[in-house]
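Below you'll find the structure, written out as structure tokens, and then a few comments.
With one protein chain held back, the other chains of the complex are shown just where they sit.
Think of it as A and B in the order they're written, each chain with its own count starting at 1.
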Amino acid sequence: MIFETLLSQMPYLVHGLTVAIGLLVCLLSLGLALGLVLAILEVYGHWTLRLVCVLFERVFRGIPAIVLLLLFYYGVTDYIEMGSFTAAVLALGLRSAAYQSQIFRGAFLSVPNGQMMAARAMGMNKLQAIRDIIIPQALRMSIGPWTNEFSSELKATSLAYVIGVVELTRQAKYIISNTQGNILVVFGVVALMYFVVNRAGNWALYRLENRLSLPGFEHRGDA
Amino acid sequence: MLLRVENIHKSYGAAEILKGVSFDMAPGQSKVIMGPSGTGKSTLLRCINHLTPPDKGRIFVDGEELTAKNLNTMRQKVAFVFQDFNLFTHLRTVENVAIGPRKLRGFGKKAALDLAYKELERVGLSDRADAYPAELSGGQQQRASIARALAMEPKLILFDEPTSALDPELTGEVVSVMNKLASEGMTMLVVSHEIGFARKAADEIIFMEGGKIIEQGPPSQIFNAPQQDRTRAFLNVIEHGDDA
């Protein structure tokens, strides 16, 4: 009985999962691009820019994800037209940028000074040196901590539920009200789906980290 | 003159590190700068390519003055070899050598790699081309960084104590590469206390102390008949093996 319901509802859950993953990919990409820029400005930029970046980080890290979602969905849409999915990408993506910039900043700072110096000494300008020498090294070091960010943002996508994005958690709620029950089972299955995606993502990032790790710089290679 | 160093001054806070240093280098010349620790040798070298911009004084390379504007093109003519190598950690040896030609000199990928292999051969490292820096010995890393400098086809190479981070048994391989470059006519300005290199390859020794040049001349004169007591005392120490 439960399994029949589950089977018939499965397409909805799968669809919800793809929406959640789509949201995750968009928000992480936004966070990655902006987080990288923030980190570069914070490490190499003028102090005024640094101040702006720090302020941005403080604000977006200080406000709960739910409040950001509501702020962007109910609030900003008063002024700029956008759907709930876009609002979720912006709210969670900007927040993720604040967290990711911390990761990247740490990585930039741990690239030894001599690397920048050697690049500048051969005639690269600052931007070239950052792009060709610093970023490739810093990104490698960021993969480990970035894995945590991936996990926490995957879970945060469920919060987009509150502004009506029809992602996995909201699909679960729909199914529960449509089928009048099966709550434990449905949420159990949904939890399992998040769990599996989380595990798969962590595994893939771990693989990536190992594949890109340089001889002499393997951190986690005890597997 | 290939290099003209004119009245360079540099202070860090209240401490005046360089107190007006001037000298010239003709093409093909090799000069060795010596002097006690903390005297400003590294600072001078870094002022020459503005890694540390001087407070006062001017640098000319091939008659053109080095300024904030032409900095990056001028640095391509003045290569720098560091005491601690600073090879790019994420690039294989051959890529370390190729990156300059590729990114700064407009070479295509193939041409840059060809040049890189050629320069690696010059320093005797062809067989380690695919290794990462962390997989090389100190001597190999320094030779790779010399190849990286050579691949810029610079007018002048600045060396800041290229052997002092190496175990004694590894200095020889680096010194012999440097000897070879000098004999091929490369213009080199070397901060080093390697007496062997200084005697054999240098056209002139510059002896610095307290932020100034206090004596300069051909190795035979400096080593055999130094004019200044300070020079004599210093040479005594390094020639008799006490660590300078």
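For this structure, a couple of remarks:
Definition applied: a contact is a pair of C-beta atoms (placed from the backbone, for glycine too) under 8 Å apart; a residue touches a chain by one contact, two chains touch by 3 or more.
Convention: contacts and distances are computed from a predicted model.
The subunit not displayed here is recorded in UniProt as "Amino acid ABC transporter permease", chosen from "Amino acid ABC transporter permease", "Ni,Fe-hydrogenase III large subunit", "Dihydroorotate dehydrogenase B (NAD(+)), electron transfer subunit" or "Sarcosine oxidase subunit alpha". In the full assembly, the chain not pictured is in contact with A, by the touch criterion defined above. When the whole complex is considered, the residue among A:Leu6, A:Ile21, A:Leu49 or A:Leu71 that touches the unshown chain is A:Leu71. When the full complex is taken into account, the listed residue touching the unshown chain is A:Ile183, out of A:Val52, A:Met82, A:Ile183 or A:Leu205. Counting the whole complex, the residues of chain A in touch with the unshown chain are 58-59, 62-68, 70-71, 74-76, 78-79, 151, 154-159, 161-162, 169, 172-173, 176, 181, 183-184, 187-188, 190-191, 194-195, 198-199.
In the analysis below, only the chains that are shown with their structure count from here on.
Rounded to whole angstrom units, the spacing between the C-alpha centres of chain A and chain B is 46.
By the touch rule above, chain B contacts chain A in their complex via residues 49, 51, 72-76, 79-80, 82, 84, 86-90, 99-100, 103-104, 131-132, 134-135, 145, 148-149, 152.
Partner chain B is touched in their complex by these residues of chain A: 112, 114-115, 117-125, 128, 132-133, 136-137, 140, 214-217.
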